[in-house]
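First the structure, which I've put down as structure tokens, then a few questions once you've had a look.
What you see is the complex with one protein chain gone and the rest in place.
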Amino acid sequence: MVTGCPRADLDEVARLAPFGVATVHEAIGRTGYLGPALRPVHLGARIAGTAVTVICWPGDNLMIHAAVEQCRDGDILVVTTTSPSADGSFGELLATSLQHRGVRGLVTTGGVRDVAELHELGFPVFCSAVSAQGTVKATAGAVNVPVSINGQRIAPGDAIVADDDGVVVVPRIAVSAAVAAARTRTQKENETRAAFRRGELGLDRYGLRAELSRLGVEYLDYDSDQELP
Amino acid sequence: MVTGCPRADLDEVARLAPFGVATVHEAIGRTGYLGPALRPVHLGARIAGTAVTVICWPGDNLMIHAAVEQCRDGDILVVTTTSPSADGSFGELLATSLQHRGVRGLVTTGGVRDVAELHELGFPVFCSAVSAQGTVKATAGAVNVPVSINGQRIAPGDAIVADDDGVVVVPRIAVSAAVAAARTRTQKENETRAAFRRGELGLDRYGLRAELSRLGVEYLDYDSDQELP
Amino acid sequence: MVTGCPRADLDEVARLAPFGVATVHEAIGRTGYLGPALRPVHLGARIAGTAVTVICWPGDNLMIHAAVEQCRDGDILVVTTTSPSADGSFGELLATSLQHRGVRGLVTTGGVRDVAELHELGFPVFCSAVSAQGTVKATAGAVNVPVSINGQRIAPGDAIVADDDGVVVVPRIAVSAAVAAARTRTQKENETRAAFRRGELGLDRYGLRAELSRLGVEYLDYDSDQELP
Amino acid sequence: MVTGCPRADLDEVARLAPFGVATVHEAIGRTGYLGPALRPVHLGARIAGTAVTVICWPGDNLMIHAAVEQCRDGDILVVTTTSPSADGSFGELLATSLQHRGVRGLVTTGGVRDVAELHELGFPVFCSAVSAQGTVKATAGAVNVPVSINGQRIAPGDAIVADDDGVVVVPRIAVSAAVAAARTRTQKENETRAAFRRGELGLDRYGLRAELSRLGVEYLDYDSDQELP
Amino acid sequence: MVTGCPRADLDEVARLAPFGVATVHEAIGRTGYLGPALRPVHLGARIAGTAVTVICWPGDNLMIHAAVEQCRDGDILVVTTTSPSADGSFGELLATSLQHRGVRGLVTTGGVRDVAELHELGFPVFCSAVSAQGTVKATAGAVNVPVSINGQRIAPGDAIVADDDGVVVVPRIAVSAAVAAARTRTQKENETRAAFRRGELGLDRYGLRAELSRLGVEYLDYDSDQELP
Partner (left out) sequence: MVTGCPRADLDEVARLAPFGVATVHEAIGRTGYLGPALRPVHLGARIAGTAVTVICWPGDNLMIHAAVEQCRDGDILVVTTTSPSADGSFGELLATSLQHRGVRGLVTTGGVRDVAELHELGFPVFCSAVSAQGTVKATAGAVNVPVSINGQRIAPGDAIVADDDGVVVVPRIAVSAAVAAARTRTQKENETRAAFRRGELGLDRYGLRAELSRLGVEYLDYDSDQELP
């Protein structure tokens, strides 16, 4: 249990949210994405906050209870297990407790339950499974130590952004730079979108015709060439 | 094909439904849960009924047709296969036939199809896959013999509860006790919810501080201790 | 890159759509289904169109950009990779570009991102994953060569139908026959539905009692026989 | 913890072993097979014994230790978990303890470790994973209650046969009948083998030509028919 | 059932075998590989032959029996199913029958059993699972129509090469060219091997330093730069 971890600035973190997960991931050099296994149970949320990290034993949610006390306004709880576990270690009561403290959502490599009730509460969860399977409170783990999900390191206090595309982590010290890079990227995407609506092709806009040619891609007419693969 | 199986009392079964899957699973000692692989195709249903069980050969739905005749008001059809199969062995026509007999839904380890039409019909399905793949009617199986899903035994006539958290089975002779236990648990959860809304912590309410201490969990301040993992 | 591929007649293709995936799959002899791994991100669409096929390297979407130029009104883009890849090789900008050309949707064995934005655009996607993971544009592939998904061959210009049950391919030269067969099948299903609503059983309607008997299925009464499995 | 469970007769069980898993599975009506996920770590063993069953919490092997005391000569330990777990809950020390009591092998839906040492000991293990991941001893489970693996029920005292094809369970009261049926089947297979070595075809020996014809299978010559699929 | 299919020349096919799967796959432009899911049960075989293809219904091996008659000296049986199935549809008796006809091995996306006996027979099998689960003979399929595995098309008479790296298919009309290309590649690899043994680096031999530079890869010294990721 590590207490007193520094957190990314909440105002900066709030600026990250509207860009969404895909744009933030691109903006920080195609890193930080926690993988396609972490999905929202209900589509439609987009949140950003600061990570409080938890490592649990499989089938055990003792450390989630221990972590609640470490949470404060603007946090997102990030839970992982020492071995893969889909058990429903998180449900509506824990969400109630977290909401009271201003926590904005849950990210877990494990399972959640009470998903109808969680949706009513308006507490967004990003998880790898929905499972009613209950857990025990018998084995120690850790709170607020760095964890890894999908090969990405999440330290306590890092910024987390989550939406229908999944979850991305931005290192605490990189949040301001990420906001700036995401802003630049979004501007460029706006211009590209307008161009695409006018009928311009990515092939031309991104200069890909030369790349195709360099790679030896040839254009064959269907009728003239019957030795197609 | 076994006929004339006794069923759990439908009034008692109806009392189970509002507690939901997670609470019922906890109330019967964290058993009976059919696992996170069985999901509703559309969220939002919560049903309870008595099991009619079916074992099919993979890629074959002959025994589902045979089972329809054994179904009556308040039943839920529970289908499994001798080997894993995601084929769409169940669709809108079978649902129409079952609805006519008062069947409340389908639970299957296999696949379903016509899911848009099933949703329109208001016939809830809990399955491991959506698949348009058609099946044949060529190989024998069994109806109303005990089956196992996720290590849990389901006998014909047992109570089935299904909602957005998945599916749970309650043995026929344990239904009354389950209702009572679920009621007690819900009452306790209501009190806990109220406490959590007031800001009480699970750590205190469940007496977990002593447990953490017994397990050797230590609190370290981030700043004072740089040898963190 | 193969250009000038013949396409199935769009009027005929449009007639396929209302039958839906399951009926079309049955109508063409239980073939053409692309498997339960390809799912819509949002339920509720039903589309039909002509295939433009793409083979990409994993983690690379160069050939999708190259394929856009080959697309025209009524097409559906069908993307696969040389090795399994869930990366988000398709998003809102590509969809914008395709919509401009009259493309009706995307089918991909890979991943998509910007799924909230795609839903707003009204551009249906059928995929195996949602992933924010970005891709590069560095390696050649192919456009408009035959591809295989779930053991089913998809040639450029073949008809594609996709709905909440998944995706089915109909060979270009078989589309008219498929429309006719689907019509016949639907008519028969309408009659069966009416019969089922009246309480007739599949056992009787499909002549399955004789089949059960031929296969040696016996009916045992629960009370009379205690040596059940 | 259930003590004093009756066991299948060890002499009869010994007669099952030489038939092997596939033959025994066929002899008891294609039932009892524990599925392709349970594999030997090293090929080459073929064992039969009586089941002592264990249910553990994931990541916890307390109940395996409790089960050792219930084991006696001729037993095979059968371990499963309340939720899927690949953790290495069994290793060389437990095998040493079991070998001292005459236990013939381990069947587990979980993981094992020290596999080099287990092989040296000559203690066969059938498992779903090899994993060095350690486990705790913190949560209760059960010993010698019926468990289900792959939809098959295993009661304490049932006969277990395991070889390179996997694991099969024979209900305690069915062992003698299984020996007889396996003997008959083996005799028939010996005759079939001799026939196949002489060049007879299964098509003729099993009367399948009529079946193919009944199912509408047609023979087309490659040269005469160009409308092949 | 298609009879009289032309086959690749067996002498040419025999020349493919010693190059092995990886080299042949590279020689034909990184195509034809049937994927990592198809594994030999026992390591150590390397075979080449001409494909006889089979499509079975899941849980059914009728068409394998039908295919035996179509097999002749130098063939390899290639089996797939209409839906994924790991059932043990092939065992020692079928292998005996095939060996009598000069068949060199089996490739199947399904399961095999009797694997100890198959190894004794010296009949190599490449499969996705070992399973004792028995199958029925109740549903029609096809023999000697093109099939697709891992997105690769296998037509009857195509060349198949299989070894510890898996299985590759070479189109019938491309076998001679594949032999020539594999020979060239092997020669080049021999030279590269000699160079690597002398200490030359791939970076230099393949001209990759320029590529790294073009891609913007920078070399940083560990000590001088503390802002590493």
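Structure notes:
First chain written, first letter: the chains are A, B, C, D and E, and each begins at residue 1.
One rule holds in what follows: a residue touches a chain if its C-beta (ideal position, glycine included) is under 8 Å from a C-beta of that chain, and two chains touch if they have at least 3 such contacts.
Source: prediction; values computed, not measured.
Shown chains touched by the missing chain in the whole complex: A, C, D, E.
Across D:T31, D:T139 or D:Q152, the residue that sits in touch with the chain not pictured is D:T139.
Taking the complete complex into account, C:D87 is the one of C:E26, C:D87, C:D114 or C:D164 that touches the chain left out.
Interface note for the absent chain: among C:G20, C:G35 or C:G59, the touching residue is C:G59. Only one of D:G49, D:G74, D:G91 or D:P124 touches the chain withheld from this view, namely D:G91.
Listed for chain D, the residues touching the missing chain in the whole complex are 1-6, 42, 62, 65-66, 68-69, 86, 88, 91-94, 96-97, 100-101, 111, 113-116, 129-134, 137-140, 142, 144-146, 156. Interface residues of chain A with the unshown chain, by the touch rule above, are 30, 80, 82, 146-149, 151-153.
If you put the missing chain back, the residues of chain C touching it would be 57-60, 82-87, 133, 136, 138-139.
The definition used in the following text is that only the chains that are shown with their structure count from here on.
Using the average of C-alpha coordinates as each chain's centre, B ends up farthest from chain E. Ranked by separation of Cα centres from chain C, the top chain is D. Between the Cα centres of chain A and chain D there is a gap of 42 Å. Taken residue by residue, chain D touches two or more other chains at 30, 82, 229, whereas all remaining positions touch fewer.
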